[in-house]
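Note that this complex is displayed minus one protein chain, with the remaining chains in position.
So that you can tell them apart, the chains are marked A, B, C and D in the order they are listed, and the count of residues begins at 1 in each.
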Amino acid sequence: MKRIGIADTSFARHDMAAAAIDELRKQGGGFTILRYTVPGIKDLAAGARILFDRGCDLVIALGMVGRQPVDKDCALAADFGLQMVQANLGKHILGVMVHEDEAADESELARLFDRRTREHAVNAYDLLFRPESIQARAGTGQREGFADAGPLRVRGR
Amino acid sequence: MKRIGIADTSFARHDMAAAAIDELRKQGGGFTILRYTVPGIKDLAAGARILFDRGCDLVIALGMVGRQPVDKDCALAADFGLQMVQANLGKHILGVMVHEDEAADESELARLFDRRTREHAVNAYDLLFRPESIQARAGTGQREGFADAGPLRVRGR
Amino acid sequence: MKRIGIADTSFARHDMAAAAIDELRKQGGGFTILRYTVPGIKDLAAGARILFDRGCDLVIALGMVGRQPVDKDCALAADFGLQMVQANLGKHILGVMVHEDEAADESELARLFDRRTREHAVNAYDLLFRPESIQARAGTGQREGFADAGPLRVRGR
Amino acid sequence: MKRIGIADTSFARHDMAAAAIDELRKQGGGFTILRYTVPGIKDLAAGARILFDRGCDLVIALGMVGRQPVDKDCALAADFGLQMVQANLGKHILGVMVHEDEAADESELARLFDRRTREHAVNAYDLLFRPESIQARAGTGQREGFADAGPLRVRGR
Partner (left out) sequence: MKRIGIADTSFARHDMAAAAIDELRKQGGGFTILRYTVPGIKDLAAGARILFDRGCDLVIALGMVGRQPVDKDCALAADFGLQMVQANLGKHILGVMVHEDEAADESELARLFDRRTREHAVNAYDLLFRPESIQARAGTGQREGFADAGPLRVRGR
């Protein structure tokens, strides 16, 4: 039995954890979920480390990046922390970040939150239970939350 | 009995520690406070590490970011150190940073210092004693120091 | 017998792993290959660490950097994680990154993916089996994926 | 008896170490000084680590940041290294950085070097021997090298 950690924030404007948990359950069994909420994205690295210390095999870190320039620096700092935890422990933290300015209105943004989170939940499940599935998508231009870019279109093939 | 560390700076132009301590005490009991003052935000990571070495379970790191471009790089370096300590120890450092240019005048800035610090003190208390409270705010667009953004407004709901 | 890890992504738009494996096999024997696919470049550091934990002596990390400004920050975060794993373990991760905007069209981009990956596969083989070969190229302006810059042209020599 | 490390550089254009040592001695006793000179600011993290390995309790890292854009990146890299050493050891490195473009002429720049270094030497002494002194300055807008900003001026107080 694997344990999947879900770290989310009170800063985000969408219940990303609910989407992640719902999608994980649709993929199959073999895991339990441990959820942990922190204030913002700069708290996700500590949250993820705490989830690993509680026995998680993989963590999905869910967050929103605001519109201000300072938010971009926060995202970089948050990413550094997430990289450090992964480098030290050798376990995946799948970061699902939605930028508040990625969509034209709030309804569209909500759909982006939902879709990107669900597609990364599938990635998480595959990394733990179906590595051959994600390997089958290698080099195919997958884009979580949007239509896939697809493999390069090469003339004369 | 938990121990909460408060790291603050002589660079900041507001007594953030007083606000944090006052608000923590309003939330309830079950903790003691250890306070430690450093010169500036780049000294907060060492200060937080020292507070953890003295037995703290969580540290609130209080600082101000000045108006100069160099201050933004300082903030990034400071954040990097704070991430590193958290990644290594698996304990939270709640960073409360107020940028000197976030408010139109000094009175307004003082109110922002006070409010943001207090709202993060509540987050700190919740992380240690009421994790269900912060989880109830997950995805609801909380903004410390300003009015909350709230969850996304989705058409047709 | 050495073990070479190949970490690639589902985000990339070209099957970089196939090119790397094909080129490694052309160089000679003495190694086995372990392949591991992750979603995107920010997942490569964890993937590389996992490959080292499974006994790899060197990892080739294959990824594509998208066109958006946010993709550049992702690349920095990814590089940071890759540096951290290498600094901690003292083993090479040869990062092969292709930027989506490096070529004028998709056919040319595909050729760049292929050539850069193959030239770094030779570097990987040399680091493990032919250190005198890569040392012979020291200071000669090698450019993986494009024509070499060559050594500086000095007047009067 | 405490041991204070002084790391300085041959790149800087002012003898910062002399000012630091003179000012530390004015503050009182109870410490010995270990001095170590490195080429530039990117060498200060290793220098500080070496001073800690030789028994120092705190290090003052003295450096100058040049006028070129590349110098700003060097400063960021140097700061990262200094943060890492502090995060790993839980001991302070007080970074005293003077930017070559902070003053209008060389005489004024020399005064800035001297004053900032001395004010940080006082901070160093206080952190080790008079923590109540630096705590008394918390939130008061201290500025090393220039006139203090002071606490925020709030209307109606």
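Basically, a residue touches a chain if its C-beta (ideal position, glycine included) is under 8 Å from a C-beta of that chain, and two chains touch if they have at least 3 such contacts.
Just so it is clear, the structure is predicted and the values come from calculations on it, not from any experiment.
Among the displayed chains, contact with the absent chain in the complete complex occurs for C, D.
Listed residues C:Ala7, C:Ala20 or C:Ala75: the one in touch with the omitted chain is C:Ala75.
Even with one chain removed from view, chain C keeps its contact list with that chain: residues 72, 75-76, 79-80, 82-84, 86-95, 99, 120, 123, 127, 131, 134-135, 137-144, 149-156. Within the entire complex, the positions of chain D that touch the omitted partner chain are 8-18, 35-39, 42-43, 45-47, 49-50, 52-53, 70, 73-74, 76-78, 80-81, 84-85, 88, 106-107, 109-110, 113.
The working rule: only the chains that are shown with their structure count from here on.
Common neighbours of chain B and chain C, listed by label, are A. Centre-to-centre spacing of chain A and chain C amounts to 25 Å, using the average Cα coordinate of each chain. Centre-to-centre, using mean CA coordinates, chain A is 40 Å away from chain D. Multi-chain contact residues of chain D (touching two or more other chains) are absent. The touch graph of these protein chains is an open line. Contacting chain pairs in the structure are A-B, A-C, B-D.
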